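What follows is an incomplete set of chains from the complex, kept in their original frame.
Residue numbering begins at 1 within each chain, and the chains themselves are lettered A and B in the order written.
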Amino acid sequence: MNTIKSNDASLRTVTDVHIRYSDVDTMGVVYNVNYFLYFEDARTDFLLKFGMTYLNIHEHGILTPVIESTCHYDRPLFFRDQVQIETSIIQASGVKVSFRFDVCANEETKPRATGMARIGFVDELFQPVNIAHRWPELYRGLMNAYRGIPVNPDDFSEKSLPSVDSAG
Amino acid sequence: MNTIKSNDASLRTVTDVHIRYSDVDTMGVVYNVNYFLYFEDARTDFLLKFGMTYLNIHEHGILTPVIESTCHYDRPLFFRDQVQIETSIIQASGVKVSFRFDVCANEETKPRATGMARIGFVDELFQPVNIAHRWPELYRGLMNAYRGIPVNPDDFSEKSLPSVDSAG
């Protein structure tokens, strides 16, 4: 079905998706746009499980806009399906990171859908920043997750957060 | 910015987007997922302006699920932006059709974002159908729009609708 490359080395998370009644569309299946909401939760969960949160990131003057997102829909999801998303990193650098999402239902081996999101790092004026310099600990965390190296929670301790003053 | 191919030959529509206050996210810009809602309206508008409606399509036993969707985000949209989407067909056959969407703001020449949606034709059991056989008038309409041949409204007159009995 899909042409979104995988990266078997990456750390992986499995995130439960709770389908809301309002997620279902006039065709009786989960409305295609909602998959992107699920991806966002899966991505947040991935970062959280490896010690990073959007909140922390934003508090330090770095925004993380989506710069590309894609979903390939193979078979529909129904209200009663038990849905899980498997998340991995398929590309990472100091200026952006790309996630792959496999949308699985009811423990089937073949995903119902597969998606991708590319996230950029920018400052509050939406200018690109390189986190390898701006926040080396976050950079190291993402690169480790990408390569499958378990993240050391100490990398994301309070002391590792850059102060806003020194940022830049 | 983007790699979504264009098709200069296609008929084109320009659809106004009305940004809702609730469309704006915690970063102060239009939430990335909402672009896909705008695309759906732009697509509906495209079909409507050329005499086709989803309602008509569904009433005749053909569903039109999205099988792939993509958005490349270049610069963010703000609440006060005047947004228009330019829609064209970049690929068409009897079993699927692909639309391209250019998201333009405030009459700027460069789009803020560009997207794509590939739609399949299936029956109520989500099995693919070929509209070239199942509903030749719709097929002809899409192919004409793809090639830039103005659609003749008579192609979509009541008499052209396939009856449910003869469908298949």
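The criterion applied here is as follows: a residue touches a chain if its C-beta (ideal position, glycine included) is under 8 Å from a C-beta of that chain, and two chains touch if they have at least 3 such contacts.
Here the structure is a predicted model, which is why all the values come from computation and not from measurement.
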Overall number of sequence copies in the complex as this file defines it, 2 displayed: 4
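Convention: only the chains that are shown with their structure count from here on.
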Angle, in degrees to the nearest 5, of the Cα rotation that carries chain A onto chain B: 180
Residues of chain B defined as touching chain A within the complex: 26-27, 29, 32-33, 36-37, 40, 58, 63, 65-76, 126
